[in-house]
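Every protein chain except one is present and positioned as in the full complex.
So, chain A:
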């Protein structure tokens, strides 16, 4: 339902006003790192985070520190200079945590594969929980992917509690 609403929101240009019920008790906190791309994915994330998309209604919120985040969202190819920054952010996050790669660069390097300054994408370097492809992916695609993550988290959470 939430996915449907997200896609509808994007397709019609109208803005969802109704609250979407999500299983999580609070919004899923996401920390975004742009690891050195053309900034296109970052601009589309800014759009997702802006007024044209109802991010708050999907149960996701961007946070300004990795210490509060459960999801690390990476855009851009991982440059050698940003690798220690990304690693520090990941280790600052509490468990459980998830890694999301948004855009071709973050997944496999896209147009910026490995060279003297760039390591490339996260694929093969870190376990990616969710990859959203595109160059750059549209805000609707990003939102749909993230909403799926909320759903996955809710299912995983309820599974854990029933087994406990």
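Miscellaneous remarks
The criterion applied here is as follows: a contact is a pair of C-beta atoms (placed from the backbone, for glycine too) under 8 Å apart; a residue touches a chain by one contact, two chains touch by 3 or more; residues count from 1.
Note that contacts and distances are computed from a predicted model.
Of "Outer membrane receptor for ferrienterochelin and colicins", "ABC transporter permease", "Ni Fe-hydrogenase III large subunit-like protein" or "Alpha-(1-2)-phosphatidylinositol mannosyltransferase", only "Ni Fe-hydrogenase III large subunit-like protein" is the UniProt protein name of the chain excluded from the display. The chain that is not drawn here is touched, among residues A:28, A:47 or A:131, by A:47. Mapped onto chain A, the footprint of the missing chain covers residues 10, 13, 15, 31-40, 42-47, 49-53, 62-66, 76-77, 79-86, 89, 110-112, 115-118, 135-136, 138-139.
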